[in-house]
Every structure is written in structure tokens, then in C-alpha cells.
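Apart from one protein chain that is not included, each protein chain of the complex appears where it belongs.
For reference, chains read A and B in written order, and residue numbers begin at 1 within each chain.
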Amino acid sequence: MWFEDLLIQIKSVLVLNAPEGLRPILSAMLSATPILSAFGGLFAAVTLLERKMLGRIQNRYGPNRVGPFGIFQPVADGIKMLTKEDIVPKTADHSIHFLAPLLLLLTAMLGLSVIPYGEKLVAIRFEAGIVFFFAVGGAAELAVFMAGWASRNKYALLGSLRAIAQMVSYEIPLILSSVCVLMAAGTLSLDEVAKSQSGSMLSWYIMTPWGLMGCVLFLIATLAEVNRSPFDIPEAESELIAGHMTEYSGFKYAVFFLAEFVAMFAMCALTATLFLGGYHPPLPILAFIPGPFWLFAKLMVLVLLFIWIRGTMPRLRADQLMEFAWKFMLPMAVINLISTGCWIALGRGSLGWGLSALINLAAYGALSRWLSSRPNQQKRTYRFAEGPMHAA
Amino acid sequence: MTTVFCITALTTLASAVAAMSLRNLVHCVLCLTVSFIGMAMVYLQLSSQFVGFAQVMVYVGAVAILMIFALLMTRGGQELFMREWRPMHWLVGGLVSLALLAVLVGSILQSPVIQNTGPVDKVERVKDLGQSLVYEYLLPLEALALLLTVALIGAALIALPPKQYPIKPQPRENS
Partner (left out) sequence: MIGKGILKGMMETARNLTGSFHDPERLTTVSYPEEKIPAKENARNFPFLVYDGDDWESGLRCVSCQICEKECPPQCIYIEKDTQKKADFLGKLQFQPKVFDIDVSVCMGCQICVEVCPFESIRMDRDFEYAKSDRFEGLLLHKEQLAKSNKYYHQIHPTEATETDAIREGKRQDHLAKERAKAEKLAQAKEAASKSQSKEPNKE
């Protein structure tokens, strides 16, 4: 609490000493600056962390040249990106080509504004905060399309169309799996959702069966939504060069990466707020550590999980991706809603807990049995590699 | 408030005009998206957050994307406009637009909302919206849901391949 009060005191002193006309703008800027700088710094740290972790997963050191243990590697990367030549193809649609990375970054950054960082630390307190979050997330698809189309490059266009198809299909399970939390909390506002999980770890929504299932579905859909491995089909390097970023170079390319990472942070922060208790500490005794710290700790755990997944899994095929979205994620999310309803209707007690767990387990078992019995899940014979032609 | 409203209204109108008059169809769709966002801003200024955000989510996130897909899958986003002057088209188009305008203006003037010119004191709450949807307008909501389900099943049926053959390795004769 003392930390939040301190921040609020600083802000009010600064705003009240400013001239009358500038106050609203100054207030907005003072809310935005810490968020933008914190997540910009986190971007730099996470790029290094990701490379280090991927290196260790492959039994390598990872970057260790710039500074002790390579901690200045992001600085070197930034200088390299800034000094590179900015090339725009001659036949590209110049204005749209220029606007696309900015729009993408804007949509990613706007999502951060509705996340509650502490009980009193919310940049914009919307009553329908989560709808705002998903609405600006939806605009990211348009930015990706603009980037791919304006480049006048077949790879870029194909990549952006793949990205749009993927994002549209995964947006449905994403939103449906977050709806169960909104049902339980009875509100669309994110700080109300966070408030409803106060107390110890046991009152977090992930501690319920529907919450666990919702969290897993939400995380998988998040991976697809922010184009991270194993759902990085839109920018599959081996097939599409770099997808919609093919014709971008220098700083615009860096802006694309920044947008991707910031979108990932925003999604992780949303996951933490919805399922992991937001800014609440796991135990009430630990409440002396300020709320933003806990939110960032949970966010970092999720980011590490994402990096770990990236180091583990190969890229999906496009048809597997779609099948997973429509035949597993969507039915599972809908059944999860029913199970949440049961939990609420049975008084949120142990009876509801058991019934919810039963419904989810049965649905999961049935769905996975059905999916793994489908003909395209069987082992494939590649005609030209191991079929009769090869044997002959 | 009025300056903000003027800016959003002008942007919305300008992008709507651009959406109709630009040569490149993809540019048209992008301008239309800007005017959708302008509409959402107007909703926000009327302090109905949920409707504004839903407008962005549905129109920018889904309808614009749908239009883009339709555009790219049919004619490649190239110039489609008929250059020559066809008075008959203009006449019919103008008449239809005038009729639509008359209907809209008439219904707005007749509605009770127009009598209430004072400032809106009651902030619209999402809960009220949901309750009125579920209690007052339940039947239209269910009808809409049924319609959408039918449309979804129909789309899936159209997309289904006529008959699924198992993929077998084909032995070559001269091997």
C-alpha cells in the first residue's frame, strides 16, 4: 500500500503544481510513462533472457560477449537496428507500409493501459476494461494485414493472411475462456476481477477446476494470438522468410518485434489478472511487498513458460493449427463455461468444485479420445519418402 | 466536448467519403475501418463504453477482416470502378440513398429519445444492458442466436469436401 500511495502522492504533487490547462495532459502522460518505460525495459531484458534460455536448452552458452555475461547484448542489438538502412520497396504502398508497424505497436501498448498494477494503480479505469483489451487486440490483425499487403511481396501477403486466419480462429477460444472468469467475478472491469481474488492463493481462480482449464486454454490461445512458437506459422522462417515483416528493415523491423513482445506481456498480464490473482500476493503475510511487484513476478513466470515452450515444441502445420482451434479449444471452452455455471449455481463450495472437475475431466477425456482416433492423427506415410516408390 | 466531437465527426465523414471515392479497394476498406473507429468514438462520447468497444471489436476486428478476405479472394484488390458516366446508376443510387435518409431521419424524429435534450445523467452500465437483453429482449436474442447458428452450420456444410477419400500411397506402374 505504501508504494502505491507514494506514487499517487508524487503524481498529485506534480499535477497540482502545473498550470491549469496542462493538468489533464500531464496527468495522462504521468500515467503512461511508467508503463511504457517499464515494459520497454522488460522487452530488452526478455530478448536477452530468451536467447540465454534457448541456448541453455540446446546446451549452449547463449550470448555472452557484450559486457559481463552478455547483459549489454540488447544495447548492441538496439544500436545495430537503429543504424541499419531503412529500405522501402519501390512498389510498396508507402503510407500504409509506414503506418503498419506504428498501428501494431499502438494496439499492443493500448492493451497495457487497462491492466490493474495495484489496487489504486490503473491507467484507465474502464467499466468494460476487458472488452477494450480484446477490441484493441482485434485491431492488431488489421495492422498485420496492412504490413503484409503494403509490402507487395508474395511471402509477406501469404504470411499476413495466415496470421489473420490464425488470430481470428484463436480469438474465439481466447475470449470464451476468459468469459468464465467474468461470470464468476460478475463484472467486465479488470480491477474488479482482481479485487474479487483477494486473500490467499486459494482464492485465485486458477485454484478451481474451471479456472485451471480456462487458464490453460487462455495461455494456448495467447501463444497463437501473439504468433509465438509453436504457433509461429505466420512468420515461419523456413517457408515464408519472415512473413509480414519480410520487407521491413532497420528500426521498423525492431518496432515489429517490440510490438510482438509487448503484446505478449499484455496478454501475460491479463492472464495473471484473470486467473492468478493479479497484484495480490500468494499469502496475506507477504502484503508488505507492493502489488506491482507481484503482478510483474507472475508475468515473468508466464513469460518464462512461453520461452520454455518455444524451446520445446516444433512448429505446427496450418491444418493442425486450425483443427486444434476448432475441434479442441472451442468445444473445451464452451464446456468450461457450463462447468463454471455449475460451480456458481452450486454455491461456489466443494460440491460445485467436484462437479466442475468431473465435467471438465470427462469432456477432456472424451475430446482427446475422439481427436486421437481421427484419421489425420494417425501416423502419416509420406509417399515420396517412405512409400512403395521409395522401396522400389 | 464539442471540439472533440467535431474532430471525430469530421474524421468519420472524411474517411467515409474516402472509402467511397478511392481507387484502390484495399484503401477503401482501410478508410472504412477508420470511419468505424470514429463511430466507436462517438459511442464513447455518449458514455456507453460497452457499445463503443463492441463496435471496435466487431467492426474493426471482424467485419473489416472479412471484407479484406472477400476482396483478396475474389479480384485481387485491383481497380474495379467503372470509369464512364452512367446517369441511370446515379439516379437510382441517389433515390435509394434519399429514401434511406428519409426513413432514418423520420424514425429518429419520432423516437422519444429526441425529446430528452438535457445532459445524460445516467451512465449506462453493462449489467443493465445484459439484463435488458436477457429479460426484456430475450426472444429477439434467441432468434438472432438461432440465425447465427444456422449460418455457421451452413458455412461448415459448404466448406465440407463432397466426399472424403482416405489418402493412399499410389503405387507407380513403371517402378
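As a convention for this text, contacts are C-beta pairs under 8 Å (C-beta built on N, C-alpha and C of every residue); 3 or more make two chains touch, one makes a residue touch a chain.
Treat the numbers as computed from the prediction; the structure is a model and nothing was measured.
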Missing chain: touched chains present in the view: A
Among A:Ser37, A:Ser95, A:Ser203 or A:Ser368, the residue in touch with the chain that has been omitted: A:Ser368
Residue, one of A:Gly250, A:Gly311, A:Gly341 or A:Gly354, that touches the chain absent here: A:Gly311
Listed residues A:Leu30, A:Ile57 or A:Leu337, member touching the removed chain: A:Ile57
Interface with the undisplayed chain - residues on chain A: 53, 56-61, 64, 308-309, 311-313, 328, 364-365, 367-368, 371-372
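Keep in mind that, in the parts below, only the chains that are shown with their structure count from here on.
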Centroid distance [mean C-alpha coordinates] between chain B and chain A, Å: 27
Residues of chain B defined as touching chain A within the complex: 26-27, 30, 33, 49-50, 53-54, 56-57, 60-62, 64-65, 68-69, 72, 77, 125-126, 166, 169-172, 175
Sites on chain A touched by chain B in the complex: 96, 126-128, 131-132, 134-139, 141-142, 145-146, 149, 157, 161, 164, 168, 171, 188, 375, 381, 383, 387-389, 392
